[in-house]
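Take a look at the following structure, please.
For this view, one protein chain was removed and the others were kept in their places.
For clarity, chains are labelled A and B in written order, and residue numbers in each chain start from 1.
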Amino acid sequence: MKYYTEYLTFNTKERRELIKITDEVNKVVKSSGVREGLCLVSSMHLTASVIVQDDEEGLHRDIWEWLERLAPYRENYLHHRTGEDNGDAHLKNLLTHLQVVLPVTEGRLDLGPWQEIFYAEFDGKRKKRVVVKVIGL
Amino acid sequence: MKYYTEYLTFNTKERRELIKITDEVNKVVKSSGVREGLCLVSSMHLTASVIVQDDEEGLHRDIWEWLERLAPYRENYLHHRTGEDNGDAHLKNLLTHLQVVLPVTEGRLDLGPWQEIFYAEFDGKRKKRVVVKVIGL
Partner (left out) sequence: MKYYTEYLTFNTKERRELIKITDEVNKVVKSSGVREGLCLVSSMHLTASVIVQDDEEGLHRDIWEWLERLAPYRENYLHHRTGEDNGDAHLKNLLTHLQVVLPVTEGRLDLGPWQEIFYAEFDGKRKKRVVVKVIGL
């Protein structure tokens, strides 16, 4: 069994961003030397997620509108008594789930035809990390 | 370490369906020869999910009503400018998460007493796939 761990770092210009990371994750898979196994891609923060979706700009705007409807920015979250103002970002993380686990087959991510991996930042403009861990043969 | 990959294919009659796949996934686990490990069951499409829930018809109707309330069908999603009409299916996928990872113990899926695996189709009537990947000893 082989294993390999790498950390991707982000520091977005905008507070909320979707960043395609499929190529970066495929590079990690290549570096791992794993031909068959599983690849975990997981946010190390509570206000960002990793999702799999389509790379289509209209859809991305629909997703942001939807996230804002279901987990809206508000001033009066109780969490804000700590001095933070990112209560909505915690809820958006819960809604979208922090992580994905991807199959590695014949040395590559085994994704469907339209599946792209995105880092979903809900409270950016600061350094944050995603852990990528590959295990297999 | 052993690994084994199989693809389940679906082509639903209805646009939206819940299809129980616990037996199919257990067959894949058996074929894998893995006695102890992890089994990833993941949609290869952006408009379908794999979930674990109870096989109870009333609950399934509650789930569909709930999904429609939180991620409703609408004509005016921006994604529809591409010619698609499945914006709601993308949001339903995000809401329910595309995948589950199941423990394999003593050669079988290690599920709770009421846990069944379902393929949740949000935009069917065409050929779609789920990847099942088992790794372990």
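Following the convention adopted for this analysis, a contact is a pair of C-beta atoms (placed from the backbone, for glycine too) under 8 Å apart; a residue touches a chain by one contact, two chains touch by 3 or more.
Every value quoted in this text rests on a predicted model; they were computed, and no experiment measured them.
Within the complete assembly, B:His97 is the residue of B:Arg16, B:His79 or B:His97 that touches the hidden chain. Seen across the whole complex, the unshown chain contacts subunit A at 1, 3, 5, 38, 40, 42-46, 70-71, 77-82, 87, 90-91, 93-95, 97-99, 101, 129, 131, 133, 135. Residues of subunit B in contact with the chain left out of this view: 1, 36-38, 51-54, 56-59, 61-63, 66, 70, 95-97, 100-103, 105, 110-115, 135-137.
We adopt the following convention: only the chains that are shown with their structure count from here on.
One simple way to say how far apart two chains are is to compare their mean CA positions; for subunit A and subunit B this gives 20 Å.
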